[in-house]
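Encoded as structure tokens, here's the structure I'll be asking about.
Some chains have been omitted; the remaining ones sit where they do in the full complex.
Chain naming follows the written order as A and B, and within any one chain the residues start at number 1.
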Amino acid sequence: MTAEADREGAASSARVTAVSAAVPAVDAPPQTQPVPWPHLHLLDVDRLTRPQIELVMGTTDAMREVLARPIPKVPALRGVNVTILFYEASTRTRVSFEVAAKNLSCDVVNIAAASSSVSKGESLVDTVRTIEALGADMLVMRHSVSGAPYLAAEVFGGSVLNGGDGWHAHPSQALLDLYTLRSQLPGGSLEGRKVVILGDALHSRVARSNIWTLTAMGADVWICGPSTLLRGFEAWAARGAAGRRFTVTSDVDAAIKDADVVMALRIQKERMASGLLPSLREYAARYGLTQERLRAAKPDVIVMHPGPMNEGVEIAADVAVDPRSVITAQVTNGVAVRMALLYLLAGAQHHGGNA
Amino acid sequence: MTAEADREGAASSARVTAVSAAVPAVDAPPQTQPVPWPHLHLLDVDRLTRPQIELVMGTTDAMREVLARPIPKVPALRGVNVTILFYEASTRTRVSFEVAAKNLSCDVVNIAAASSSVSKGESLVDTVRTIEALGADMLVMRHSVSGAPYLAAEVFGGSVLNGGDGWHAHPSQALLDLYTLRSQLPGGSLEGRKVVILGDALHSRVARSNIWTLTAMGADVWICGPSTLLRGFEAWAARGAAGRRFTVTSDVDAAIKDADVVMALRIQKERMASGLLPSLREYAARYGLTQERLRAAKPDVIVMHPGPMNEGVEIAADVAVDPRSVITAQVTNGVAVRMALLYLLAGAQHHGGNA
């Protein structure tokens, strides 16, 4: 670690202390808490300042404590109506938000919409207006069109939480990944850590949101995959961004060498048809995360995957269950992070937050 | 307004006062309330007397007050099991009933049934018997076959609420439309108001139920659409009904002229194939509710739509969001009306209501 990074680390610690004082007492309703959280919506992580990210992390700590209780529930958001509107199939993210909301004593309504019924922007707007008129205070949505939650946020009077939009963003996933890494890394800091995101970055909202938070926290992020699946990232990396460290490569050996963290991305089999990917077998041979490849990383490398996994394709089955894999911890932390996000956004509603 | 209508209005006010006294204190369970509501089921509005309609309106006022609270819930129906059985896709009506039931502290079970599995009447009967045996006290159902809820009510021991059956009836929609109009019209009376229902009346359960309640409350109802979509209504209008005012026409200009209210109906695109409708473009040109057409109505005309809208077809996008549009209020009032209906029917169960 450089002297500069060291100073930054110290500054970061100071900030953590300052922020910790502000972490809400999450058993009580957010409107009773003087929490400096300004955002009404969670659309992507790029609107979050570093102190705000720290506040999410600190609030998530408090939610983890709730989850460890015999009855893992608090009455904090009693009477708050949460509607979960998913235009794409999902088990993990949908259930994670549902459990998170119920743990805070929200009432939850699920709507599984077929994408076809909202082919026009106007229809999405009508749907969102209707959901608000039906009494929803918070709207968690997933949509195949990038940017759809931004449109929803323009018309919805409550809070919109982006549960994944097209290739664009998956902010709660990036925050749970960050929380998981901070829990696992010695010292709890990403500063100067080499984090490899391996796979189909082109179509991955998980990759885009993670690149933002990980570089914001000082990580040295490497994106690695077939060159057809890295389009646009090289230009992004070359442009640089206020001292963020960000490397793009198709050289899997160079990427994994001495990595602190390797996050494998899900390969979507429908990409095959578009000619962007060779066969699954060839992909697995060239880019799959195997024990052999992992030997080039640091001995205590952390293995991540956002799920659901294609075992034997982007990740070998024995890597997925390796002691260094934190895939299950990611899922559990997801519930706590989403509890924190619902709590903070509900507070912003009462304190007059902006978008 | 004629002298006769005037007297009727006065009589109506007197009745309203008389009924108001009977509006239940909805924070408490209905069995503790001396409410004169006799119906165990809500199958259509044609079984409701005018005082009973007034009671629904007064109870809805009480539920609106509940919805305005910081925590919009009452324990009134705690322990009551509500099953929502929908054989047709729906977001708005299904969620509206679900939210209404949860606001009253009911337990809610959703069943989305494929129409195919109940092609025979016997199967529907078995399904309803099973739902009762599983513990349901109230059954909200939507079915593509007109009359299906009547069959269900014959075998179900609790209360059946018709959430829409074929082309036949949609009673909770008619009651929420009525409530919305009374809230919006000066004096809160429909007496002598010109209400235009514009569109595909033939296939519309919304139209059928609305015609009943609106004429019962003294409105001058006009049904307007392509003549192929008005079959049967002319004969119905010609027969007359105890002084109800009811006009059927294909002349959109005559219909909208001096209208107090225009309610556009959803055009279902599958009607195209049957040859009953010209192209959507031609329909929009000849019958679509545009700002231009609306200029012939009264300046403070009220615009309604039961949703979901095909914007640019039966209603122009700028009309849908015009300040005179109450489409969003319809949705919000829908939750309150359904809370009132669940409450009143639950009371009839305890007081020994009839069908």
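A few remarks follow.
Simple rule for what comes next: contacts are C-beta pairs under 8 Å (C-beta built on N, C-alpha and C of every residue); 3 or more make two chains touch, one makes a residue touch a chain.
A quick note: this is a predicted structure, and the numbers were derived from the prediction, not measured.
Of 3 total copies in the complete assembly of this structure file, 2 are presented in place.
Definition applied: only the chains that are shown with their structure count from here on.
By the touch criterion given at the top, residues 67, 70-73, 91-92, 95-96, 98-99, 102-103, 307-309, 311-312, 317, 320, 328-332, 334-335 of chain B touch chain A in their complex. The touching residues of chain A, when paired with chain B in their complex, are 78-79, 81, 83, 107, 109, 111, 113, 120, 122-123, 126-127, 129-135.
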